[in-house]
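A single protein chain has been removed from this complex, and every other one stays in its place.
Moving on, here comes chain A:
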Amino acid sequence: MVDATPRMHEGISPAEVPELELYHPKGWWTTYVFSQDAKIIAIQYAGTAMAIGLVALVLSWLMRLQLGFPGTFDFITPDAYYQFITMHGMIMVIYLLTALFLGGFGNYLIPLMVGARDMVFPYVNMLSYWIYLLAVIVLVASFFAPGGPTGAGWTLYPPQAILSGTPGGQDWGIILMLASLILFIIGFTMGGLNYVVTVIQGRTRGMTLMRMPLTVWGIFTATVMALLAFPALFVACVMMLFDRLLGTSFFMPALVEMGEQLSYGGGSPILFQHLFWFFGHPEVYIVALPAFGIVSDLISTHARKNIFGYRMMVWAIVVIGALSFIVWAHHMYVSGMHPWFGFFFATTTLIIAIPTAIKVYNWVLTLWRGDIHLTIPMLFALAFIVTFVNGGLTGLFLGNVVVDVPLSDTMFVVAHFHMVMGVAPILVIFGAIYHWYPKITGRMLDEWMGQFHFWVTFVGAYAIFFPMHYVGLVGVPRRYVEIGESAFIPPSVQDLNAFITVAALIVGFAQMVFLFNLFWSLRYGREAGGNPWRATSLEWQTPTTPPPHGNWGDERPVVYRWAYDYSVPGAPQDFIPQNDPWPQKAVAGTA
């Protein structure tokens, strides 16, 4: 075993620029509402994301009721069903997962973990949240608009997205959806620039890049990717809006709708798919990389052991981030693009499995010879590995071009992406909330409710999505309101669907317990103290908990070591905080 720990405080340079005075809020409104404190903004982001996420959860119940018991619920018409799946998908991917990981965890953790007082552009950071909120309001407004929200599927493929055969296509639905996405991207860009510049410029003395916790690496890389990927979606949205409102034909060829020649001509529906997935595939990793980073820190802290192969973990994050920009067309093997693209994209897609597999190995090798505390965050981290490995491996079916042909557009795909980018990252979000709630509020979340929430969510979600792969293997296509009579589909598939629906309702109920716990523990939770998990990274070393505006009191911390000094031989405790100069005494003038 090679010792790679940068342990000594090899020459910590003095600060080069004097600290700037932070903006001091004067009243209640500027402290708690129009706040420029990244921690408040983080809570605003997280609260909004979870609120809209609840809408997505209810939509998933409605669509599962239809699939499990078709014909039982009269109000779920085909129109309504397509509106439910569309809004569920878009909310979960963009307005919940992206916003919560980057806007929520990014805002809370980046400044604290790198030893900054705040984000570098606090005012822009505040604007970012309010534009995000506006995007959410526009999205919700489409539920109340004439014709209802769009039912084009979350991929919004033209031409159907803007034609009358699709709910909301010729009404307000698609317009509000595109407007909301455009707003979201504007707001995100403001926040994203902050996260990137803060990581590059805002680190405290001694916090070298290779001493940063993997959480910061994950969020940082994901944000860089998002800044590069979202513009593709942005232009696609603007162009489709023009097609819909101004009669341009970016994505619209000459076509005949219901026997009538439309005035479009010359556009390319496949161009939209390329733009969408040039954003859409990196988006998968924009959600996954923060989860990778966070789960590394959860495992390391709760197994009392350094993350295994830290340098390899950092490089794996960066390599995955880079490769994810050249795999997008694996979503389009049967789209009608030139079939030779299949060779290239299948190869790049399977190559990306290698750095991803390295991450999995290093997580489980961190457990090896650890001192595993089965806390709630640790349980969620373990469940993440199970579901992520499962979902990642089914990705090898779908990425391997010819194997994808029979499976594409079936329920197998739905099961795959829910397992890998629905269940797995959400389990990390839960683990992270149980882990950092004590820092945010000063109190622990209730353990008993946490155990209940964990077991029902993990076992329940697995029971939903593992069998769903087999519905797809039978050949049941995705986005079907009902299977109907089909000779090749045995009637027992309907029983399996009913089982999945019941499991989904139970898992949904467990989330209500979680939400209750969030509020209940705020008041009645056990007092946590500053560092209840005895963790090394800087956010646990703040002078006061919860940390106030400015985070650090008079002096910012000085960093002497990486974030993973757990169970170091000879050390007085089984963890050494990053700002602890052990075995040296702090040198006067540097600390």
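Just so it is clear, contacts are C-beta pairs under 8 Å (C-beta built on N, C-alpha and C of every residue); 3 or more make two chains touch, one makes a residue touch a chain; residues count from 1.
One rule holds for everything that comes next: contacts and distances are computed from a predicted model.
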Expected UniProt protein name for the omitted chain (select from "Sigma-70 family RNA polymerase sigma factor", "ABC transporter ATP-binding protein", "Cell division protein FtsX" or "cytochrome-c oxidase") would be "cytochrome-c oxidase"
Among A:400, A:441, A:457 or A:579, single out the residue that touches the unshown chain.
A:400
Could you tell which one of A:430, A:462, A:540 or A:560 touches the chain left off the display?
A:462
Identify the residue among A:267, A:431, A:508 or A:525 that touches the chain left out of the display.
A:267
So one chain is hidden, and I want to know which residue out of A:20, A:246 or A:487 touches that hidden chain in the complete assembly.
A:487
Identify the residues of chain A touching the omitted chain, counting contacts across the whole complex.
1-5, 78-79, 82, 151-153, 155, 157, 159-160, 163, 165-167, 169, 253-259, 261, 266-270, 303-306, 308-312, 334-336, 339-340, 342-343, 346-347, 350-351, 353-354, 357-358, 360-362, 364-365, 367-374, 379, 382, 385-386, 389-390, 393-394, 396-397, 400-403, 405-410, 459, 462, 466-467, 470-471, 473-475, 477, 479-484, 486-488, 490, 492-493, 496, 564, 566-569, 574
